[in-house]
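Apart from one protein chain that is not included, each protein chain of the complex appears where it belongs.
Naming follows writing order (A, B and C), and every chain is counted from residue 1.
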């Protein structure tokens, strides 16, 4: 029998760097958790323990910190591109560098009615994501959001599904719909106004969730993707993973009370999970980007 | 040898209820995780397995849901008071009922430039807290916030501490100060404008963090407590638990770079932990409230 | 109005240290997460930002590492005592030092049928706990276990509880009983065979859970405490916090199936929570120990 090494990659995960940029007393901060994964000519270390082509993950971490100093502060896509390009350029053994960043947004504290020059509060659990993948010949930028938690108390139905011996769910024309959106979209270019594009993609997702009458979470998903692609020509495709965070109507009849969709029990597990992709016609496939 | 039963309490923890209130198409939501703990005449179940005085935790959960239907929607303090009073009133065996609520705030989605009548997004990881404790003779309300994460990039020093054989920390006159505030304050009354009081207490905490020049996180803690007590006469005391979320200046010299407090490594563990109480002079002690 | 500083303490939390002890090729490891909290003469830093009495938490961390080198490897109680005593002795400002340790157990890997001299696997999620509190005049040792998860499929009932308008729970003479025990017991001495005492206390808890016919989780709790105190004269009192991890019988009738307590849905939230103390008669109270 013979065995062989298949796909492999490695890198430093979750380097948490905070970069402060100062114009006198006026400070800005960027709070990023940066993960690097490298693929390439790494068979020797697997087979022989020969590390002569293995860029230490410790050096990758150092590169993150150094680049955070050298680079002008910009959007995370820009930072990830800088870092991924540098890793491919500096190391012949690296065929593909993938840099993933989760950004934790902060907002400026308002004190005495004015925005404070150097004090901040965390802006919630939602995070901005980017994954940049660079090879010698190509590069891809995928950006997104995670933990964007949305809920609507009207305008959601679920009925018309097949009934079989395992069906106990009653049909409903009025339910709470709640989800925590993880959306990631692939750009058609690596040179864009990342901030504007992200803000607008996010806005389309949120507004579509609110305004689209929903017959299924799948329909909402597709409508959100369609809205993003229609509004943002720079985006080739968008992928969603959305839990259906069930809110069950509590049976209050034992207590002599009616419950006209007013009191809900929010359940943790199990949950529905809906995953789907919306693609622009003619967009070239790019599985390496993800 | 003889053993005896000491302090004991029990209840249903973390009933997650979402209450929707509707005025036509205009909906409001209240998202609460409610925990009940009862103390009282429960020796028989411990010693004999006699449950004749044990209000089932399942019934406590049901009471949460029923009350969410019956009660007008109000602040969590009001809901907790209603529930705790009812538990003491309805059950002779219950000497003390404690109801703790964590409220997850939601904000209305803006769609097409307008607030949407029934679609919401989660407003972050910060939660509003209350703990109401009722006996037959007294009641206490403690409210607070948790996961209020704050950071300042200027106006924080730490020096002048004792040096001994374990001291390696360099003194600093300019550091990043970051913490996740958990603050809980005890009210002097159970009949207040809870919403206004909470908002103002929170504002004092945040603004003091931003504006108070800090020589230690302890000094910041005390100043925050003092500001709250000075602004809110209805508050008797306030307790803080605040991790010092260390942001270490990265040594960039090996890479030929200076780092004038611009690039930081945000560390998870270990962390400093500062706990302290600020009390109004003359406030009666009330350890049962916590 | 005047405000004043109330109770306060601070320290370094969660210093994660792994200590290897070597006898030639035969290695042992001790994996501890150590947290220190100091109370004492710290008003000046709160009120004035004067840190001249504030032992930096960084120095506390250093002391943990240094002591891990100096000290012979022993039980966590011994290590915590050494550290807490040293902190009180070395710093006049420290009135009370509390050292809490969570130990992660590892077991030796069996390779080729024999225990390996220097390779280990983690022995589960259960952790050993100790909290040692030292003042100039006294010291207390509290030890325990956490995440000791137990389940029995027979020998548990729950009935005879009061019925009121919120009661929907059916009585049962046969249910699954499951909990994750957090038990902490206070010793009467600071000089003991910690390892033997812990092992035997744990054994009493586990065996009593298994063998005691249960009419309520409270009854099980008391029986476990009683068994520990009867078996271990060196223990003065024991405190438990035990969630009732509900396992609900799934209604399979819609699918034409019976369910004679065979198929259960394990629910996360809400859960019952039972807290109780079992005390040896005549044991002196020691609230400072916790």
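The criterion applied here is as follows: a contact is a pair of C-beta atoms (placed from the backbone, for glycine too) under 8 Å apart; a residue touches a chain by one contact, two chains touch by 3 or more.
Note that the structure is predicted; figures quoted are calculated from it, not measured.
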item: Among A:106, A:158 or A:185, residue touching the chain not depicted; value: A:158
item: Which of B:24, B:112 or B:256 contacts the chain that the document leaves out; value: B:256
item: Which residue of A:142, A:192, A:210 or A:229 touches the chain not shown here; value: A:229
item: Residue ranges of chain C at the interface with the undisplayed chain; value: 15-22, 25, 27, 29, 31, 62, 65-66, 68-70, 106, 109-112, 116-126, 148-155, 176, 206-207, 209-211, 247, 250, 252, 254-255, 257-259, 261-268
item: Hidden partner interface residues of chain B, rising order; value: 165-166, 168, 254-256, 268-269
item: Absent-chain interface as seen on chain A, which is shown; value: 1-16, 33, 35, 37, 42, 45-63, 66, 90-91, 158-162, 164, 166-169, 214-216, 218-219, 221-222, 225-226, 229-230, 233, 237, 239, 243-244, 269-281
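Just so it is clear, only the chains that are shown with their structure count from here on.
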item: Distance-maximising chain from chain C - centres being C-alpha averages; value: A
item: Nearest-to-centre chain - CA centroid comparison; value: B
item: Computed distance of Cα centres, chain C from chain B, in Å; value: 24
item: Shared interface positions of chain B, touching two or more other chains; value: 15-16, 62, 66
